[in-house]
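Excluded from the complex is one protein chain; the other protein chains are retained at their positions.
Letters are used for the chains, namely A, B and C, taken in the order the chains are written, and counting of residues starts over at 1 for each.
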């Protein structure tokens, strides 16, 4: 009895493309890591190795580079939509394209305050330092003439040194945790948010750059301002804040590992430790995940 | 207008538990990394921080350790099923438990051939060396009284130095790849397979240890024996081989990154290179993913 | 014939200590990873397992935490000197202590421009976001009553999009590289600098925090301002700039991996690429390392 080929996809992962704009003497940089995954009528290559419906992954890589030149990279989202559409529309065997992009932010190297000028006035305009605070992400899926855009960020690490409690929880036979009335709350924010935008409806694209900056700001502010009784509560507050302020976003999913900071017990050393010295633990860690969305929309961000 | 809380889960990730059996003077070791994720009636903690339906993640960690003592770890699967059932059945607010386990294999340190004996005859029985070849995985989901077991492996790196071609593919404007009539084929196998076993039907558990060893063997053998015209073809052959030989498995999903080995062009150095010296590339890489399943079953292994 | 025990040291690596200052309602955070390594009269424990001259590494960990409470952490350097001195002066068997510290910088979460205020005026004073741009390091060695302080940074990634050439080099039989008249120059700066400060001379400590900020600034500015004919030239310029401006520093050693950005050749695709689209390569990479020091001083920063 033959077996059935189910969902399958293939593509080129992690093409590292850097584009420099030199239109003015103030250069601009986009630094991306691009993944392509295509699906369609691909049974032959699985069953017999017949490749006549297979666009090589090497060609996908070439296309990623060529499109950066031919279409530019105004934003990762616009560029990714352009790539996704291309693969589906140019290849009869391909019915679905998924483009995943990581973007690495760079800041300009600036002259320090109190320093008159750089030796060459031009030079600072082409000099950059990597901003390691977080990685920006986007995922575009083009299928049946529709496009779905889910952007996000990862590795944004935040901490509140107070204004966090954890108590009133279930105690069973295996519970030994002491209730906390004032703890450090720290997490490495992983966030994804889905735009209501659908290219097929002829809608114009949102301002992706501004939208990103604002969503990021709302996530940070909501985390900082929430007096937290549980990390779940902070999660909901952060997602709710984004949806309330950013109308282009329909759905937010957050993944918040609880980066535990344990107050070090120094009693046996005869040292008092009044919420001053903490041990930052690696593993195990709590992990809180959840989706918040507008009423009436169907949540589509994948659940791990 | 209030926002809607969608899918959510919380738990303790990466509890590193090692269990030693000392029943006989030949010790046995199980070395696991356990993740717990629970879902249920958890709206309160998101909306108000009310934790009276929240079992602390610290308690999950304690339970992971306590169950290793109270129930032992005959296999990661049996142990994980036991944990999943416990959380759902003991907590009214919890309706779904997912247990993910990584297992790190260890081999015994053996006396080298030609060496008479270890100084102390007992000692070798408690000495181990980590087998770094791959990581074994399992995921158990307990929900509505049903259990689903998906086991797997990751980071199993394999290579054929011949018996691989890639040609006859689509050439479009961006295609520059030369057809290959004899190439190295190498991949880092990521595999997941779903068992037909459902605890709720009162069925007895498969022999998890033997099943794992046999699935692994079939993956390796099918990779080695397949004359490959595409990595997709090797993927299907590997999954098909498992399903054909292991009746306890209903569905297999493979993720095969193409670890490119490019023949180094030395012509400009005046050196001929007849399939002898290769450059092992990191990024970008092809990525081939697919599910193969028995006819009539609904595939359930998540797609990335 | 017995073998000789040579250099040996033991200690506790990677104690993750976080200290919060709550003196005012504006909290301050220091986030460190501390390693201790001690040497001395330790032959017994190697030859017979006799531990009567061994301070447990667990005690070193405890001391790291206790000193954060008892002495505070004004700067990693001051704190590390304090720890190093303690181990040597309190343990007769210990003659040398090396303290290595990594420091992870945090920024305050600030209210966005155009936003009136945070909901609670207090809250922003305890909220932080990790600055992932680089890691600050220091190493203190206390031996024979003398202290040597080498501070540094790592993973500071910088890029010039022009003002870099590479030509005029040796061409031998194996050379295929084309000369470059305008290339991207990018590197991940690893820097270490040694202070002239020696506690044994009764000297007062430099202002470590200000010194770090200024050294970092000079490294960035010198990289940005140097029209570069080789990465070695940039290296010398950066180190020279630090020594010229910071009199508390006697010696600088830099490690500069050349993060190659190759212009993508699109000719075969019929696309022209005028210094616009680059491929950011991972491996292999050039690696340029060198020490620059004042005349008359003996360089002491270890060479890899």
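The rule is simple: a residue touches a chain if its C-beta (ideal position, glycine included) is under 8 Å from a C-beta of that chain, and two chains touch if they have at least 3 such contacts.
It should be emphasised that the depicted structure is a prediction, and the values quoted were computed from it without experimental measurement.
A.B. asks: Which chains here touch the chain that is missing from view?
C.D. replies: Hidden chain contacts in the full assembly come out as A, B, C.
A.B. asks: Of the residues B:184, B:256 or B:292, I need the one that contacts the missing chain.
C.D. replies: B:184
A.B. asks: Which of B:4, B:29, B:170 or B:303 sits in contact with the chain that's absent?
C.D. replies: Checking the options B:4, B:29, B:170 or B:303, the one contacting the hidden chain is B:29.
A.B. asks: Going by the contact rule already stated, which one of B:53, B:85, B:126 or B:167 would touch the omitted chain in the full complex?
C.D. replies: Candidates B:53, B:85, B:126 or B:167; residue touching the omitted chain: B:126.
A.B. asks: Under the stated touch rule, tell me which residues of chain B contact the chain that is not displayed.
C.D. replies: The missing chain touches chain B at positions 15-22, 27, 29, 31, 62, 65-66, 68-70, 106, 109, 111-112, 115, 118-120, 123-124, 126-134, 155-163, 184, 217, 220-221, 223-225, 227, 261, 264, 266, 269, 271-273, 275-282.
A.B. asks: Quickly run down the residues of chain A that touch the omitted chain.
C.D. replies: Against the missing chain, chain A presents residues 173-174, 176, 268-270, 282-283.
A.B. asks: Spell out, residue by residue, where the missing chain touches chain C.
C.D. replies: Interface with the chain not displayed, on the chain C side: 1-16, 35, 37, 42, 45-59, 61-63, 66, 90-91, 93, 165-172, 174-177, 228-233, 235-236, 239-240, 243-244, 251, 253, 257-258, 283-295, 299, 302-303.
The criterion applied here is as follows: only the chains that are shown with their structure count from here on.
A.B. asks: Which angle of rotation, from 0 to 180°, maps the CA atoms of chain A onto the equivalent atoms of chain C, to the nearest 5?
C.D. replies: 180
A.B. asks: Call it same or different for chain B and chain C: same when shared residue numbers make up over half of all numbers used at their interface.
C.D. replies: The interface of chain B with chain C is built from mostly shared positions.
A.B. asks: Distance between chain A and chain C based on Cα centroids, please, to the nearest Å.
C.D. replies: 29
A.B. asks: Measuring from the mean C-alpha position of chain B to the mean C-alpha position of chain C, what distance in angstrom results?
C.D. replies: The mean C-alpha positions of chain B and chain C differ by 38 Å.
A.B. asks: Can you list every residue of chain A that touches 2 or more other chains, as numbers and ranges?
C.D. replies: Counting only residues that touch two or more other chains, chain A contributes 15-16, 62, 66.
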